[in-house]
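Every protein chain except one is present and positioned as in the full complex.
In this document, chain identifiers A and B correspond to the written order of the chains, with residue numbering beginning at 1 in each.
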Amino acid sequence: MDNTILSIKDLTIHYFTSDFGVCKAVNHVSLDLKAGETLGIVGETGAGKTTVALGILGLLQSPPGRVISGSIEYQRKDLLKMSEREMQKIRGGQISMVFQDPMTALNPIDRVGEQIAEVIHLHQHCSRIEAIDKAMEMLELVGITRDRYLEYPHQFSGGMKQRVVIAMALACSPHILLADEPTTALDVTIQAQVLDMMNQMKKTMGTSVILITHDLGVVAEMCDKVAVMYAGEIVESGTAEDIFDRTAHPYTMGLFTSLPGYVKDAKRLKPIRGLMPDPANLPELCKFGPRCDKTCERCSGELPELVEITPGHFARCFSCSDEKGGK
Amino acid sequence: MVKYIIKRILLMIPVLLGVSILVFLLQLFTPGDPADIALGYTASEEAVYEWKEQYGLNDSIVVQYGNYMWKLITKGDMGISYRTGTSINTELSKRWPISFKMAIIATCIASAIGIPLGIVSAKNRGKFLDAFARLFGIAGISIPVFWLAFLFVMLFSIQLRLLPVSGLFSLKHWILPSVTIGIVSSASILRVTRSSVLDNISADYVRTARAKGQTEKVIMRHHILRNSLIPIVTSVATQFAAAIGSSAVVETVFVVNGMGNSTLSAINNRDFALLRACVLLIAVSVCVINLLADLGFALIDPRVKSRFSNSVKHAKKFQLKEAAINDGKEKSKP
Partner (left out) sequence: MMGKKKVNHEAEMKHRSMMDEAMRRLVRNKTAMLGLAILIIIILLCSFANVICPEGYDVQNMSARFTPPCKEYILGTDALGRSMLARILYGGRSSLMIGFIAEFISIAIGTVLGLCAAFFGNKCDNIIMRTLDVLYAIPGMLLAICIGALFGGSVRNCIIAVSIAGIPGIARTVRGPALSIMNMEYIEATRSIDASNVRIMFRHILPNISSVLIVSFTMGVGVCILTASSLSFLGLGVQPPSPEWGAMLSGAREYMSKYPYLITIPGLSIATVVLSMNLFGDGLRDALDPKLKY
């Protein structure tokens, strides 16, 4: 039985700005999330990952941003067509989001526990005291002592603030958690703690997670499935093994080779040459073409589509459909 | 909290001392002899000396300062006016409440106009209401108070004959002066409110609140507005100071017997005794209002309070209260 919990089809989101023209942030993105699974969305800054997440929850800043086309199916309803009221019921209660910067994510003049109790109060019919209790439980679950309920965000460090944010996001046991680079702003040691904690909570609550990150290490540790985004498009998707062991797309390959190696001695790093294209000025054909070492004749004539190389493993590149299996 | 209040009050004292020194310095450096104005230029040397002896003006400035401060602090006596020879206390006790009241009323009117308009302007950014409010805001800070006063007098008193021109004899007399200052002050408050609310509307924690499924109404009320308050409170306190500061001008236009008028006559008559008292009283009023504003900050923003109070103690108090409600449930760790 198909246990797909969230199905994004052909999502296109553009930003209409007065200064820079039309930014094509997300172009024809399709993703499926199955229950209990962790899907990683990988890509550089500016690839459109956050925009996808904001689009799911309807949190796009609506003057410049607009959904041009596509559908996001959740529980047999299209999230993009729901009213604001219905979306408010879903946000925090069934689909929650954790943002990148913990330092500014919390209301500075509200007690930390109150902010968690707020989301509980919104989605679960319970008395105020029950909400306070549940909030204290969540604090303990993320490794913060109960009596810090009354403290204010400025009394917490960055890592603990992020834990509070995660506690807020998971307080109502949502079906889906969107985590937008949850550990990027934290030190490496705290990163490990927070990821561990997220993994544990995911296992106990059975939450499906969409984890947005640019860190391949995090992907390796946390994700079952991976989608690689570049310039607003998915260029490769599959299981974690597919992406790591059978890398197909030249961009993904470039990402791996640009990582500094621990074993070999190297004098210089091997970055991918060039820069990501300006989203207001995307190339007509393959978006990665100008930076790619593996271009062929087809690349200058046709637009590559997502092709299934092996079952479940897709890549948007002519070199893969020709070679079938990449590395 | 109490510690915070006390510390703030203690900080007021050096400032007020500084103001008193400043006024004495002004006396020292100003050309013109009060005796000349009080007695006339043709008075004899002995008459001048005796007159000055009366007011202690023959002593060195340091001695004068010492005597003055001593009298002020121990007896609250602000001395005798050089010009009239009457007690300044009695003189100002009638005038100060008027100016103070007018400044308070004007500031209240300014806040009542400026804050709601600023919020509405921020919420409806880019739309007509916003443009109108911004126009009002920028026009209000460009208009001289006395010109607006004249325009109002011309319109309401002369043309429409609705309101009296000058004096303060009835409630009606208070309307024009307070409203004039109020409108001009409201422009500044509007601009600050708009800017502060806009800053908070695009803040990250608002995005978090939305992601929790909170309604826009509650977000605006509970999250955005509360966080926008501090610059607004600062602006209101500043406008109070400006209102009192422009009292000289406004009282001239509306012929009101307040502090502004006495300050002006003190200056013109080189009546430093009266001038000292006026300036000090005004400085005290400004400091008190700023103190209230500081208290407001402490109430609104826990970051301010926590520098001075013990939050753990507060938490314990809350826990005991909670324990009383949750009887039977396990108490939290003290």
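Some notes on this structure:
Quick note on the criterion: a residue touches a chain if its C-beta (ideal position, glycine included) is under 8 Å from a C-beta of that chain, and two chains touch if they have at least 3 such contacts.
Computed from a predicted model, the values in this text were never measured in an experiment.
Although one chain is not drawn, the whole complex shows that of B:48, B:192 or B:283 it is B:283 that touches it. Checked against the full complex, the candidates B:133, B:206 or B:241 give a single residue touching the omitted chain, namely B:241. Among B:112, B:141, B:218 or B:299, only B:141 touches the chain that is left out of the view.
Interface residues of chain B with the unshown chain, by the touch rule above, are 14-16, 18-19, 22, 26, 30-32, 138-139, 141-147, 150-151, 153-154, 158, 202, 241-242, 244-246, 248-249, 252, 263-264, 267-268, 275, 279, 282-283, 286-287, 290.
Simple rule for what comes next: only the chains that are shown with their structure count from here on.
Contact residues on chain B toward chain A in their complex (touch as defined above): 126, 203-205, 207-215, 222-223, 226-227, 300-303, 306, 311, 314-315, 318-319, 322, 325-326, 329, 332-333.
On the side of chain A, the complex with chain B involves touching residues 57, 59, 63, 87-93, 96-97, 99, 101, 104-110, 118-119, 122-123, 129, 132-133, 136, 145-147, 150-152, 154-155, 165, 168-169.
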